[in-house]
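Heads up, one of the protein chains got dropped from this complex, but the rest are sitting where they should.
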Amino acid sequence: MKYVLKKVTTMLITLFVVSVLVFFSFSLIPGNPALSKLGTEATPERLAALEHEMGLDKPVVERFGEWFVGVLKGDFGRSYSYNQSVTSLLKEKIATTLILSVMAIVICVVISLPLGIFMARKSDSKLDIALSAVNQIIMSIPSFFSGIILTLIFGITLKLFTPGAYVPYHSDFLKCIGYMFFPALAIALPKISMVSKLLKDTVIKEAGKEYVRTAYSRGNATKAVFYRHVLGNALIPVITFLGMTFADIIAGSIIVEQVFSVPGLGRILLTSISGRDYPVIEAIIRLLAFFVVLSNLIVDLLYHKFDPRIHV
Amino acid sequence: MMLKVEDLCIKIHDKNSTETVVKDVDFTMKRGDILGIVGESGSGKTMSALAIAGLLSRHNMEKSGNIIFEDINLLNCSRKVLRKIQGSEISMIFQEPLNSLNPIKKIGWQVEEGLKIHTTMERLERKERALNALKDVELDNPEAVYNSYPHELSGGMRQRVMIASAMIVSPKLLIADEPTTALDVTIQAQIVELLKKINKERGTAILFISHDLSLVNTLCENVLVMKDGLVVESGKCADIFDNPREAYTKGLIEAIPHNPFYDGKVI
Partner (left out) sequence: MERSKKVKFITGLVITAVVLIMAVWGMIKTPYDPYTMDTSAKFAGVSFRHVFGCDQFGRDIFSRVLVGVRETMFISACVVFIGAFLGTVIGTVTGYFGGWLDEFLMRINDALLAFPSVLLALVVIGLFGSGKYQLIVALGIAFIPSFARIVRGEVLKIRNLDYINAVKLYGASNFRILVVHILPNLKTVLLSSIIIGFNNAVLAEAGMSYLGMGVAPPNPSLGRMLSEAQTYIFSSPLAAVFPGIVIAFMILGFSLLGDTVGK
């Protein structure tokens, strides 16, 4: 319990640090957002009025205070370029990106764990060497390129999906999942190689430890030694790695959304960056930070459950 | 005879060389015997013990001779037969109790594992047996130990746990491979005493491997002295201690440090 409390506190501190960093970096940007919003229509009066409306005339610290209170209430301000609140603008995109990321994580875990176990059991056989080589190559293919290859193979040649024809989750959830499978696979592919390779290595390392000998001395069959003793220990470093991978997967989804024209956080982040829509950029960064930190927290807690040696 | 080891040879094949680590080892043990094997590291004593416990890997190693335990030759019986004997009739404890216990499983689970494999006992009965086994090895608070993890115990407690997990199946032979080397001197004496008590009360034969001749002297009736894979001397412990024939054995005796707590006598 103490452990959970400590981890949650660290998470909140991290989020606060990130928020402060993000807020002040964006206050330091050269250029006046009110001016860029008005563009050629700017007159000194109009500018002053808009600056007042956007709260830009107040001191930085006061603005930070207001902004922070707003964030606590779930109010992220208004978008400069779309005439709506950031919260309503991002709602649907958050769900879209989350669906994509969660699918990628599920695909990654479901494939890489059995694959790693299989490779460890066949270790040093010709099959393992071949699989390791394939793994090494897949690991080197960035997700946006594997996305293009998947589009070529499954979209254009086999016609299993129509490239670019994204279906929103609220109109047809199953069709949406069906479309998202390929982008999720593209994100997951390099991670699958990494996780399965790591699992194979840790299984082999654990299998040489002394407690394994004890397990054999009790009359365990090889399979039982593996599943009852080796696997649990071998998964501990894999869980740590998965934690980092989750963050990578969220970042990967931003890029892969672009490949498959999925209208998620990644796309709006890119348009906001080119349109200098700072409230939206800020909100997205903090949201992504929240997801990353939250996934780290979940992994920490899982880790705690798997490894009793970890104590506060 | 319960255990008969005849002409045991073990060769390890490396990539380009073959090394014979155990050469023509012969000995026998009756039920309730305590036999010590002493020698330096690399003398082949641990290899012999592992061979008897069936824990040597089957590839890159060549074993010849016979290890006959209760009329079954452990060296050429099937894996299935061997597994039936491992952990039910022959149990083993090791040098490093911390590394020899699975770090992420509770003590209770590990102590009970032998029962889970070799019997059809229900969970509650197994737990009762495990608690008794922990009590038998003189652990103060068996219930607490049952629910803790290896890293939460001291070295001496861990070795007691290992003994409990080995003894829960009431084996005929307990192989102890340097069980006290990693422990403090005072704890060493306690563990040796515990082994003695187990032998006396339950009639379990003990094969005690050590580099420490004085420990062997306090525990064992008979002893084998090994060097470079060969048995160089064997016989009654007291005879060899008082009157070593081999220069090597003399060296081992002289190497015994004079310990203020423990002077080769039973405390």
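Note that the chains take the letters A and B in the order they are written out, and that residue 1 is the start of every chain.
Note that a residue touches a chain if its C-beta (ideal position, glycine included) is under 8 Å from a C-beta of that chain, and two chains touch if they have at least 3 such contacts.
From a predicted model like this one, the values you see are computed outputs, not experimental measurements.
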Visible chains in contact with the missing one: A
Touching the absent chain when the full complex is considered, from A:F26, A:F64 or A:F118: A:F26
Contacting the left-out chain in the complete assembly, out of A:L131, A:A184 or A:V292: A:V292
Contact with the hidden chain (one of A:L50, A:V109 or A:I148): A:I148
Residues of subunit A in contact with the chain not shown: 13-14, 17-18, 21-22, 25-26, 28-29, 129, 136-137, 139-142, 144-145, 148-149, 151-152, 156, 163, 247-248, 250-252, 254-255, 258-259, 269-270, 272-274, 278, 281, 285, 288-289, 292-293, 296
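In the analysis below, only the chains that are shown with their structure count from here on.
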Distance between chain centroids, defined by C-alpha means - subunit A, subunit B (Å): 51
For the subunit B and subunit A complex, residues of the former touching the latter: 53-55, 83-88, 91-92, 94, 96, 99-105, 113-114, 117-118, 149, 151, 162, 165
Subunit A - residues contacting subunit B, complex: 209-211, 213-221, 224, 228-229, 232-233, 236, 306-309
